[in-house]
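These notes concern the structure reproduced below.
Here the complex is missing a single protein chain, while all its other protein chains stay put.
Read from first to last, the chains carry the letters A, B and C; within each, the first residue is number 1.
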Amino acid sequence: MSTQPPEYAKKDFMSDQIIRWCPGCGDYSILSQVQTVFSQLGRPKEEFVVISGIGCSSRFPYYMNTYGFHTIHGRAPGFATGLKVTRPELSVWVVTGDGDGLSIGGNHLAHLLRRNVDLNVMLFNNRIYGLTKGQYSPTSEVGKKTKSTPMGSIDNPFNPLAFAIGSGATCVMRSIDVFAQHLRDTLQAADTHRGTSFVEIYQNCNIFNDGAFDAFTDRAVRDDRILYLEHGKPMVWGKTARWGLRLDGLALQVVQLGDDLDESHCLVHDATNRVLATMLADLDGSDGFPVPVGLFYSVQRPTYDGAFGAQIREAKVRLGEGDLHQLLHAGDTWKV
Amino acid sequence: MSTQPPEYAKKDFMSDQIIRWCPGCGDYSILSQVQTVFSQLGRPKEEFVVISGIGCSSRFPYYMNTYGFHTIHGRAPGFATGLKVTRPELSVWVVTGDGDGLSIGGNHLAHLLRRNVDLNVMLFNNRIYGLTKGQYSPTSEVGKKTKSTPMGSIDNPFNPLAFAIGSGATCVMRSIDVFAQHLRDTLQAADTHRGTSFVEIYQNCNIFNDGAFDAFTDRAVRDDRILYLEHGKPMVWGKTARWGLRLDGLALQVVQLGDDLDESHCLVHDATNRVLATMLADLDGSDGFPVPVGLFYSVQRPTYDGAFGAQIREAKVRLGEGDLHQLLHAGDTWKV
Amino acid sequence: MNQADTKNLEQVVIRFAGDSGDGMQVVGSQFTRTSALVGNDLATLPDFPAEIRAPAGTREGVSGFQIQLADHQIFTPGDQADALVALNAAALVTNLGAVRPGGIVIVNTDKFAKLDLDKARLSSNPLEDGTLDGYRVIRAPISTMTKDAVEPLGLKTKEADRCKNFYCLGVVYWLYGRPLDATEAWVRRKFKSPYLEANLAALHAGHAWAETSELFQNHYAIPSASLPSGDYRNITGNMGIALGLAAAAVKSGATVFYGSYPITPASDILHNLAPFKHFGVATFQAEDEIAAVCAAIGASYGGAIGVTGTSGPGLALKAEAVGLALTAELPLVIVDVQRAGPSTGLPTKTEQSDLMQAMYGRNGESPVAVIAASRPNDTFEVALEAVRLSVKYRTPVILLSDGYIANGAEPWTLPDIHAIPRIPIDYAKAEEAETFQPYARDPETLARPWAVPGTPGLEHRIGGLEKQDRTGNVSYDPANHQKMCELRAEKILRMRADIPPTQVHGSADGTLLIGWGSTFGAIRTVTDQLLADGHRIAHVHLRHLNPLPGDLGDVLSRYERVLVPELNLGQLVRLLRDLYLVDARPISKIQGQPFFTSELRARVVAAMA
Partner (left out) sequence: MNQADTKNLEQVVIRFAGDSGDGMQVVGSQFTRTSALVGNDLATLPDFPAEIRAPAGTREGVSGFQIQLADHQIFTPGDQADALVALNAAALVTNLGAVRPGGIVIVNTDKFAKLDLDKARLSSNPLEDGTLDGYRVIRAPISTMTKDAVEPLGLKTKEADRCKNFYCLGVVYWLYGRPLDATEAWVRRKFKSPYLEANLAALHAGHAWAETSELFQNHYAIPSASLPSGDYRNITGNMGIALGLAAAAVKSGATVFYGSYPITPASDILHNLAPFKHFGVATFQAEDEIAAVCAAIGASYGGAIGVTGTSGPGLALKAEAVGLALTAELPLVIVDVQRAGPSTGLPTKTEQSDLMQAMYGRNGESPVAVIAASRPNDTFEVALEAVRLSVKYRTPVILLSDGYIANGAEPWTLPDIHAIPRIPIDYAKAEEAETFQPYARDPETLARPWAVPGTPGLEHRIGGLEKQDRTGNVSYDPANHQKMCELRAEKILRMRADIPPTQVHGSADGTLLIGWGSTFGAIRTVTDQLLADGHRIAHVHLRHLNPLPGDLGDVLSRYERVLVPELNLGQLVRLLRDLYLVDARPISKIQGQPFFTSELRARVVAAMA
């Protein structure tokens, strides 16, 4: 890495390829924020690698003026792991979708998370298969009518954050395509975390699942529906009225703040608490609860690539640089 | 199903094949309990189907005198799903290992659990790959030295129960190869649950990972280390002394029962509470905590096979038995 | 009233091109229907962009549809268009190359503003820069005229503009003397007020404008073809397969279980089948291709007819499970709608490059049956044939289709459903328990018993390990392994008994063109042309690729020269050379596109020289 952090503008991260998403697709906004964030991370451009699977979302690398690899469906974590453990100095970003990352690729994602390879995963969740023209996905709500489910889907969806936590993730976040500033902040935080940062990004597919997140992203209601999670901050939200979360045994409870209740009566977010993260991941905006975004969970654990490199270095210290002649002549040899 | 439940003995479920596990392997005990339980479930023998992947554990179907399918590595959930949705009247049991079910097959397992197909999964967890002669598995502890990891493994293991809960399982249990009665009771409960019952069974591989569970399964310490979870029962354990679990905010706490504390001060197990199940799944016997076995979690949710069949029936009610002539002549036809 | 003469045409090729949002596929299918109803033979080729919705007006966003219609039997959508309708600048420049010199080009002049040219990456206006020299160009402000036509109905501008496809259709209907009634009826069924009225208004306005504007020198008539009599409908390959599978469920009485993971260009089979639940078809959208095929095998194990469908990359993923099905000797149909590879390749483009994968893409000696559809209108039969062979021989059958067949449409003579033979399902019965052996075999087909769970007394275990002959128990015996490998191979060869004698079209000696799959139309057309020119040439088109027909060696030996046109770098040609030691030569094209008749003809002629 160069010692003098380079000065970039967003446009330095824009590639010359024509963007092939549908006009109005939420992917545009995400792309724009990522380009901005990359330009501000203080790293040389050539150290960024964006690796994706297959899907509309997975077209992402083509539009980033960095190194990029558009691989095969569901397997981006494998490629990224092989790259990162051999080239730990690179900044590796995986882009995946709810189909790519949770349908065909769920296992690789889970193993990436338990290994805690130091890279960042952005899962664009539009709750639909975009590229294949609109079949329901593993995050689609039950009863979803699509071409493949004319009577409605019957599978209970995954909760991506619960899945990540259950797989042993060390850093779990959520943001939303249209929350530009929040998304940028979230990606900044992902970059900072050592280990796998898992960022679910709600993304509107205006062609096959338009408005999937309107209930809480619409400007009119946003402030009353979204809870911005920050470590050490009380969990309160609301514009017209103020609400807060409290703990009732092992359940969360919504309370209205006012005369006798204020922020100080609300639960303070502890992002290192996995149980709390699990409970927050469950909230989906129903029953008066908010939809939380931001940092759900973050703990430090040794990274896989770190330990991988350390073992190689330790072997070299203990055994010296390998001597090929010695290696071949190891064990029983004889002369003829 | 015949109306008169058949009378079976355990031996009716023993096949004529020579058992090819190592002498002393924990799989023998599990086999024996399964044979006993099947003989007592009151179902005709021909309605049982045992489906496995590949691994020592996955040899299981050969030894059961039922229908059996020893399939390919990691994919048993797929076969079982296809069978169960087309033949819902069968009693389908999936046998898998920590490698088969959580390494190559993790994704299929996760999708099975979220779909909630009404079948039973027994995951024999010996924290090692047995059949391929002793590589570490996704449930091996960090630092495990095996042929493939001479300097110790560096991946954080999966917690199978946390993985299952995170995937949306409706029924999560644990038992142990040598706890014959407990294992039988657990399998009985699995049979009863409508939806996917996920049973982790700790299994000793005396060749490649001997004694992995001795710390809490040894007769001498067992009673002081194991917490038997039962819905509605206070969480207490211990033989020499009595201990109990209490809630301290979002954490569990061990308390010693005695003069001023008794069972009534302890947490009562609520198997329908997913947060509690998550917390219990975390306990691994360290820091004075017990290792819980039994029923961690169980809720009712529509089954996939149930909804699958219901849609077909509904289509037939709404549209009548399909008329092929009509189907072909649908849309625009013309005569020449 | 336009005094244009009516000229009779034997055949004509028409191409519609516009933005993806312009409804070109609707225009194409309406034109197809109407032409079919008036009795023309026809073949079509839709041409979708790879993107879901590329930005409007760009080259990437162009969607096209080509149709050939004729007063005689035809087999391809035609090489070059006699007429093109281009709704914007991008559509014009990307499609003009497909129009024959002197062909008619109808352009929507409203979409050639600076912005439109920019989006199409054009530095000058093709309406003005000589690009269109040598074509019969009809310039028409189609957008404006459509807006005017629908004005009274009070639609928003954007909505009004959406009707312009029907305006075009009206123009072209007049030009080729087609009646409006079928489309009118369709619009009435499909749309609600005010869109219904608007689309009809646009259709009629277009028709009237063409008739009155005096821009056209002629209009044309294409007399009806003398097709075999019967009931017809248009069919795409993906629909034909779906209908064939539904028919298989009805004719067998067993559930057809279709497990699939969406992939272009196979997804529509899933979409088409999903509403067929009342026919005994069960569909399952799996988490990936592996789970899809495994679920299908699980269903077959339980007595259903397990089917899975995918494209090339998915077939690769299914390989291991197909190996299990073949050693478990269970029915399984795998539909591979081929697309251009390798890897992700050109997912929306057609290719015939999975034949070798279908033949050999599994570990060990793992023979499976391979059959191929050759055009949309044989997919129904081929799907039935795949199920029939798979059930009868209890072995996987790979059915190859491709993107061209999958999305192309052509008229299909509806079969008499009573004439479709039953597919016998003979599960082993409880009464056989005494003598039951899971790997005993039918002496004729070598099929083993289909003993499904739930049958009392037949409890047994199967799996992927080698099995002892007859008992099915795991066996490491060397001689047994050889025997079982040979039996599995022999079982496939036995299917020759089910293959009708090879039909040779053309001369009895000379040059033989031998093909499979979607090249049928091009090869047949070229053969007919060359026969007409007096060449000694013949065409054999294979449906069964593994096993090949028993008489094929004899057929091949009668010809001096064997040429194998394929949309790959030479695959069937390898099988023929290997098996028959004939010096068969490839004629390869691998461009994501079918052969043009003219191109294939030139290459055949060159090879015969």
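Basically, a contact is a pair of C-beta atoms (placed from the backbone, for glycine too) under 8 Å apart; a residue touches a chain by one contact, two chains touch by 3 or more.
What you are looking at is a predicted structure, and each value in this text was computed from that prediction instead of being measured.
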### Query
The chain left out here touches which displayed chains?
A, B, C
### Task
Decide which residue listed in C:P194, C:G345 or C:G553 touches the omitted chain of the complex.
C:G345
### Summary
In the whole complex, of A:P77, A:P157, A:G195 or A:P292, the residue touching the missing chain would be A:P77
#### Entry: Where the missing chain touches subunit A, by residue
15, 17, 44-49, 51, 54, 61-62, 64-72, 75, 77-87, 89-90, 107-108, 111, 308, 311-312, 315-316, 318-322, 324-325, 327-329, 331-336
### Footprint left on subunit C by the chain that the document does not show
50, 311-313, 315-317, 319-320, 323-324, 326-328, 338, 340-347, 349, 351, 353-354, 356-357, 359-366, 463-466, 476, 478-479, 481-482, 485-486, 488-489, 568-569, 574-575, 577-579, 581, 583, 589-593
### Task
Name every residue on subunit B in touch with the hidden partner chain.
18-23, 54, 56, 70, 72-74, 103-104, 106, 129-133, 135-136, 138, 147-151, 153, 207
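Operating definition for what follows: only the chains that are shown with their structure count from here on.
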### Query
Which of the chain pairs holds the record for C-beta pairs in contact?
B-C
### Message
So the centre of each chain is just the mean of its C-alpha atoms; given that, what is the distance between subunit A and subunit C in Å?
### Response
40
### Query
How far is the middle of subunit B from the middle of subunit C, if each middle is the mean of its Cα atoms, in Å?
45
### Query
Can you list the residues of subunit A that touch 2 or more other chains?
103-104, 106, 138, 151
### Query
Out of subunit C, which residues touch more than one other chain, so two or more?
275, 277, 287-288
